[in-house]
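One chain of protein is taken out of this complex; the other chains stay put.
Each chain gets a letter, A, B and C, in the order it is written, and its residues are counted from 1.
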Amino acid sequence: MLLVLEQVLNGLQLGVMLFLLAAGLTLVLGIMNLVNLAHGSLYMIGAFVAAGVVRVTDSFLLGLLAALPAAALVGMAVEVVALRRLYTRQHLDQVLATFGLILFFNELVRILWGPRALFMDVPHWLSDTVEIVPGAPYPAFRLAIIVVGGAVAGFLYWLVRHTRLGMLIRAGASNREMVGALGVDIKRLYTLVFGLGAMLAALAGVMAGPIYAVEVGMGEPVLIVAFVVVVIGGIGSVRGSLVGALLVGLVDTLGRAFLPTLFRAFLAPDTADGLGAALASMAIYVLMAAVLAWRPRGLFPAHG
Amino acid sequence: MMLTVEGLETCYGESRILFGMALEVDAGEVVTLLGRNGMGKTTTVRSIMGLVRPRAGRIAFEGKEIAGLPSYKVAQAGLGLVPEGRQVFPNLTVRENLLATARAPDGRRVPRWTLEAVTRLFPALGERRDAYGDQLSGGEQQMLAIGRALMTNPKLLILDEATEGLAPLIRAEIWRVLEALKAEGQAILVIDKNLEALTRIADRHTIIEKGHVVWSGDSVALAADRDLQSRYLGV
Amino acid sequence: MADPLLEIEGLSKAFGAVVACDAVTLSLREGEVHAMIGPNGAGKTTLLGQLTGEIRPDAGRIRFAGEDVTGLPEHARAGRGLARSFQVTSLFSRFTALDNVALAVQAQAGHSFRFWRPAARETALVAPARAALARVGLAERADVPAAALAHGEQRQLEIAMALASGPRLLLLDEPTAGMGHEDSGRMIALLSALKAEGRMTILLIEHDMDVVFALADRITVLVYGQTIATGVPEEIRANSEVRRAYLGEEAAA
Partner (left out) sequence: MARPVVTRLVLWGALVLLLALPPLVQGLGADFAVGVATRVLIFALVGVSLNLILGYGGMVSFGHAAFFGAGAYVVAILAQHDTQGEPLVTWPIVIDGTQSALIAWPAAMVVSALLALVIGLIALRTSGLYFIMITLAFAQMLYFLFISLRAYGGEDGLSLFARSAAGPLDLADDVHFYYLVLGFVLLALWIKRRLVASRFGRALRGIRDNERRMQALGFPTFRYKLAAFVMAGAVAGLSGALIANQTEFVSPSFLDWQRSGEILVIVILGGMGRVYGPVAGAVAFLLLEEVLSAWTDHWMLVLGPILVLVVLFAKGGIWSLIERGETTDG
């Protein structure tokens, strides 16, 4: 039972990290109708900047403080230089151009930080464990990720629902021409949203640093999973992304933890492990295919 | 003149819609743009608002050239658009529709149009303030589109087919509102087909046929000329 | 009188709070030209969409040639002889005029799982396509890409495509929209000629009263999604409710 609790927490932790990535993706998709494969590069840049700063200053917080604006700046620069020209293009063109950007950023990071993976320690003030229920210690850092992710989700909800910026974001998603015709500089709004999305991606990257390896190409696998989240949740819906992210996080984590054991109940151990592992790694894609077969526009289809 | 349009030519791809369109609106004036469907009325409005780029011609607003400016700058100069087909934001509530793009003009602390002022003008909007744009009836959407444009506190209000497809009672309400706006000196450019109401409210009329002006004059002259009405307006 | 070709009963459709189509009931006789008029936003295009199967009605039934087609998908209705022209010209712009029409012929010629013979050399496709082009007066323009045709010609091509499928019922959505005087005169002449052949029933959705009164045998007036009158042109002209609601208060003034 304790094992299940631990795995559920792990699933939540993965879920909120996916949410941080998916939120930026879904906003950019919903408002600007842009497929940005290079979103994962911002996650990578966040992680590398943080790891680099931590190595010099030995302060996790300074790393975080450096990574967020750095990623936001890179994101906004890319938006202004290249992506802005792609908003009115077909998704295909966007996929291709941002694929090119991935190659560029991966190589750039390799030049700047070298080909070897960097390691980032868990900050010492979060290196302990917390006993959530007696007898079940859980790493404080992972718990902190869940808390931060939850707080960001709350902040985004407030931003989108209750601020003028949020209203404009939603209005722009349904009718961008009209927003412009009523006097709002939509290009600047787009750049801002892009910077926000980049910052969220970098936040995810920084928090991933101490858990996974900080290496070139780390953005792509997680990006694809974030896209799965966006599609499951419904393109353009932040709420959908949150639900989708938690769902994907839980399915993936629990699948990996328990499917092999489950299969051992009625299969030979060897076969069970192989089959269980295979199914576990495919589970989220099966989930997505099932959701789309049932609701072709995701769980929370956006208006319009 | 507040708005002066001269020699406007606009094309969509290869097909040319406007051929030297001209138009003037002075402060405090209500001017109409009349003509059958497909004659270029909406294109004229879209060109003025910067939603399409005219190929040639001048558009001056308060002496400043606005042709070729992005639409948000045109709007910020003081033009408030109530577009054809209403185009309220379906995923925003009535209140949010009004607030999202609201703007106070420079130098005035309390703008003429606030949430309160608009709901006083359209009480129906006050009652439905938390309903989403797509949950409104056609008439309510139309009022919302007008209210939304007023919330930008425009110097010139442009209405493109604001009574199309509405029940007579609601049309009457909209005409009443336009009359009230005119009475307080709001300049308005109206596109509509409802000649009777327009001859009552408007100062001057412009009839457009295939992208250029074929007639302009005041309400008395238009009301008197049945031949003009049937030739260009299909009445 | 023969059975009606098309019967619509209590057809309703709402988009959110906007009722686009409110219990519309209507029947079309074989061989007539029936015009549907009403102000913009009265629900004409929504009604048409439900007839073609593109929009699913909330309630009501549609019978075509004695068969209930309410639940049939779009392509199956087209196969039964229900053809439409589009309001916004919706051609295959990269194809030539001839290929556009040939595609319409091909749609009716059974399945298209033929992988080898060049379609452009199949007389079975090309001959009827040329005939349809000739009927609408576009024979000379057969090899011009659709995108390069003038607006009026594109509308003619729309009609040719609808004709090529040999329809029993032709749904025409504002065939003269955006046309100049000359072009719309040509379109009226073309539609009159089709009407004179008497082989087709036509449901005409139109804004322009000149076109409606020149062609229609009967007229139905749709306002706020409801039919407020159906009758021969003289009756509609004389109907005071219609004058007030549609032709406009100004006409009564």
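Operating definition for what follows: a contact is a pair of C-beta atoms (placed from the backbone, for glycine too) under 8 Å apart; a residue touches a chain by one contact, two chains touch by 3 or more.
Fair warning: this is a prediction, and the values are worked out from it, not measured in the lab.
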item	value
Touching partners, among the displayed chains, of the absent chain	A, C
From C:16, C:60, C:79 or C:233, residue that would touch the chain that is not displayed	C:79
Touch with the omitted chain, as defined above, among A:19, A:194, A:227 or A:263	A:227
Chain not shown: contacting residue from A:106, A:175 or A:253	A:106
Residue of C:18, C:104 or C:157 in touch with the missing chain, whole complex considered	C:104
Positions on chain A contacted by the hidden chain, ascending	29, 35, 82, 85-86, 89-93, 95-97, 99-108, 110-111, 220, 224, 227-228, 230-231, 235, 274, 277-278, 281-282, 285-286, 288-289, 292-293, 296-298
Absent chain, residues of chain C that touch it	52, 54, 73-75, 78-79, 84, 86, 90-95, 99, 102-104, 106-108, 112-120, 122, 125, 145, 161, 165
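Keep this in mind: only the chains that are shown with their structure count from here on.
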item	value
For chain A and chain B, chains touching each	none
Chain occupying the middle, per Cα centroid	B
Distance between chain centroids, defined by C-alpha means - chain A, chain B (Å)	44
Multi-partner residues of chain B (each touching 2 or more other chains)	90, 134
Overlap residues in chain C, where contacts from two or more other chains coincide	none
List of chain B residues in touch with chain A within their complex	49-51, 70-72, 74-76, 80-81, 83, 87, 89-92, 96-97, 99-101, 103, 132, 134, 148-149, 152
Of chain B, residues touching chain C in the complex	15, 36-38, 90, 134-138, 141, 161, 164-168, 193-197, 210, 234-235
Residue ranges of chain A touching chain B (in the complex, touch as defined)	164, 167-168, 170-171, 173-175, 177-186, 302-304
